[in-house]
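For this depiction, one protein chain was excluded, whereas all remaining protein chains were kept in their positions.
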Amino acid sequence: MPLSLEEAAAIAAQKETTHTTARATVQGMEEHLYTAIPVLDHGFIRVIDYMGDDSAITQAARVSYGKGTKSVSNDEGLIRYLMRHWHSTPFEMCEVKLHVKLPVFVARQWIRHRTANVNEYSARYSILDREFYIPAPEHLAAQSSTNNQGRGDVLQGEEAQRVLDYLRDDSIRAYDHYEAMLGTEDQQGLARELARMNLPANIYTQWYWKVDLHNLFHFLRLRADAHAQYEIRVYAEAICDVVKDWVPAAYAAFEDYRLGGAQLSAKGVAALKRMLAGEQMDAEKAGMTKGEWREFEALLA
Amino acid sequence: MPLSLEEAAAIAAQKETTHTTARATVQGMEEHLYTAIPVLDHGFIRVIDYMGDDSAITQAARVSYGKGTKSVSNDEGLIRYLMRHWHSTPFEMCEVKLHVKLPVFVARQWIRHRTANVNEYSARYSILDREFYIPAPEHLAAQSSTNNQGRGDVLQGEEAQRVLDYLRDDSIRAYDHYEAMLGTEDQQGLARELARMNLPANIYTQWYWKVDLHNLFHFLRLRADAHAQYEIRVYAEAICDVVKDWVPAAYAAFEDYRLGGAQLSAKGVAALKRMLAGEQMDAEKAGMTKGEWREFEALLA
Amino acid sequence: MPLSLEEAAAIAAQKETTHTTARATVQGMEEHLYTAIPVLDHGFIRVIDYMGDDSAITQAARVSYGKGTKSVSNDEGLIRYLMRHWHSTPFEMCEVKLHVKLPVFVARQWIRHRTANVNEYSARYSILDREFYIPAPEHLAAQSSTNNQGRGDVLQGEEAQRVLDYLRDDSIRAYDHYEAMLGTEDQQGLARELARMNLPANIYTQWYWKVDLHNLFHFLRLRADAHAQYEIRVYAEAICDVVKDWVPAAYAAFEDYRLGGAQLSAKGVAALKRMLAGEQMDAEKAGMTKGEWREFEALLA
Partner (left out) sequence: MPLSLEEAAAIAAQKETTHTTARATVQGMEEHLYTAIPVLDHGFIRVIDYMGDDSAITQAARVSYGKGTKSVSNDEGLIRYLMRHWHSTPFEMCEVKLHVKLPVFVARQWIRHRTANVNEYSARYSILDREFYIPAPEHLAAQSSTNNQGRGDVLQGEEAQRVLDYLRDDSIRAYDHYEAMLGTEDQQGLARELARMNLPANIYTQWYWKVDLHNLFHFLRLRADAHAQYEIRVYAEAICDVVKDWVPAAYAAFEDYRLGGAQLSAKGVAALKRMLAGEQMDAEKAGMTKGEWREFEALLA
């Protein structure tokens, strides 16, 4: 369980402490507020705060386009138009703050998204908890033989057991020695900022992460994608479910144009036109490399 | 008056439409919400939304520093500590969204602050209103004779009148011709994206501007400063008054450490030590240029 | 002519002052260095400095992907792969610095691209030159009757003349009064930071603009697009010609995947599959609005 009883009680109290506000308020998000949504074996995401709703997006667009936008009959249509034409600034008018508990190797991928605000638990300042991510047997995947950054079949039997033993035993030993180095009552102990060096990348950390909706969609497009590593994808998927309740019209447009959409090259567009005219195409005729053609065919299969 | 009766009624309605929320809520900001605070002759700022409060700052700091921060006895002390030591990320956890109406030449200075989200009224898309900033007589300042980007005495008599006439007449004529170029029922009219070229920099525009507290403080430090141009400083000062009601502890720390504080060079620190030891110093002894010494003396005067 | 004789001589001298460097150097860019490429009636772009080349992109990618990238046989293929899969960080390893002279209303659109470094001529500090953009007769377009931010036919005859007269006369008068307000030897004169208010948006300003290749491509995709306003598009096109000489492989990939490419929604992909299977589709069957269907059809026409 990712939360202690004490933490669960604190969350319940936060949810019950309500205020009156004239700000834009979304019922679906109020229900998510503070509640920990479990991810992986010890992780979670929690909505701590949010700003704006679907209307905040169209309101911002209408400031830009003035009376001109009256022709777009409704908010949903306007949001789809903005998404389709990469008018990204109105989506920046919404903001969300999450509390996330996640393994360090996931945090290292996550932080590459620079346009966000972060406060992470400091292992220089404080002592990390003894919590490690150990994959469930069904996620213990072999290296893909075709894709350098992909996974193949799930490991089985003895090999699976051997791998799990390594991960578990090394985590325990690393943490035991971390504690031992930090010292006891009799000993001074190594500085925390040095002792943490011994901890492996599957240890859990946590942070507050605040981001606007445009940059969140960018994160979700890359990290909820089928090619993303499973361990970050599950966080992205949990966030997708929250965003759906927060800004339903914007999320629907995002799903249609980004998550489910596709990018064609000029060569791809040209090839499509010939195919629609009945021509039989191949990589050579399309002027594509084999890799490009393979991806192009997969899109239309 | 910056707002039409219709707009004032819409604002009153927004203020009355309240919701129940479990989010952090600040009474002082609820009172500001939607209300237009007049700035200059036709401009205003309005708070449209906000996220977080003083506690959001210390909460973020406590995630980073864990149990270590318990030694700082209270939130106010922790906020002062964070400000003093340039720990800027906790301040990024608060966010505010303003609706601002401002002259174009002020907007051009404002937009140089890049870490913010903006949706501006588009004169490519829509027609601008006939509203121009004309300085009040007491702000019709002469060029400073000593400071290239500063103001001197207030212009008087005939010269003042001549300047006001130029500004008023040219604004009216430019807008008349803007309208004339846009065409009438009988004429096609010049494209709006071209006709706007004729409008001077004192015409009013408006935008939604969303920014986190850290970057807002940076904006306020530069723009609420005595050296900032008067016409942007009044916007900064109006925002300062709002921020004071939003995050009083953070604003007090900002006022003490940034607005009222001073930056000393290594040479300045060395000079101070000698002065405290009773030595009589001058530019040469301090190893400063005359300009540096003048600023250093002014600080301690 | 955008440059004075004095400036032209200074540029010639800069081009002749050469150094020996072990940095990545691109012959095509060395030829562009410092030379002003004319844009509009008084504007220009000039390359002042650059960092990196096509190899800097693949080198950065190879640091990330290590030996894995050896399978991609050549640099061009790797660059196309990175562009296709939105791996944007390697493109950020190239940087270019331009000196740009441009009308203020173009500068106002340009500056909305926030991830860049800018130093603009300060009309608070210095006096602007008497140079205004006056469109050539063939660019004096009417407002589009179908597109709120587009242009229609070119204005003709008397209306065209009237518009040109307004733009020219108002520019001259505004500048005359700007000068008059700045004062003479006998008069103090209005502060420069105030006098500039009288100047219309077609006056020229200038700046140094430094940007990385990823963000430059983003700028070019939006501003070299057929829907961009003509007056910024010509700057984007001039920059495209420079980039082609700087990083030819990256530019070719950009042209194929971004400038000439297209974004399909999930609905668009589904519709395409049915069309390739021989089905006759329309907006309703595709689940698209009329606007979406129109854009979708235009893509495949």
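Miscellaneous remarks
Letters A, B and C mark the chains as written, and numbering starts fresh at 1 in each.
Operating definition for what follows: a residue touches a chain if its C-beta (ideal position, glycine included) is under 8 Å from a C-beta of that chain, and two chains touch if they have at least 3 such contacts.
On a predicted model such as this, the values are computed, not experimentally measured, just so you know.
Which of C:41, C:75, C:95 or C:176 touches the hidden chain is settled by the complete complex: it is C:95. In the complete assembly, the contact with the undisplayed chain comes from C:206, out of C:109, C:188 or C:206. Take subunit B: the residues that touch the chain left off the picture are 65, 68, 71, 77, 80-81, 84, 86, 89, 112, 148-149, 222, 255-257, 259-269, 272-273, 275-276, 289, 291-292, 295, 299-300.
In the full complex, subunit A makes contact with the omitted chain through residues 103-105, 108, 111-112, 114-115, 118, 122, 124-126, 133, 135, 140-144, 148-153, 155, 159, 162-163, 166-167, 170, 173-174, 177, 180-183, 187-194, 196-202, 229.
Seen from subunit C, the chain kept out of the figure touches residues 14-25, 30, 33-34, 49-52, 56, 59-61, 63-68, 89-90, 92-93, 95, 97, 99, 117-122, 125-127, 206-208, 210, 212.
The rule we apply is simple: only the chains that are shown with their structure count from here on.
Farthest from subunit B, judged by the mean position of CA atoms in each chain, is A.
Separating the centre of subunit A from that of subunit B, both taken as means of CA atoms, is a distance of 35 Å. Taking each chain's centre as the mean of its C-alpha atoms, subunit B lies 29 Å from subunit C. Residue positions of subunit C touching 2 or more other chains, listed in rising order: 112, 148-149.
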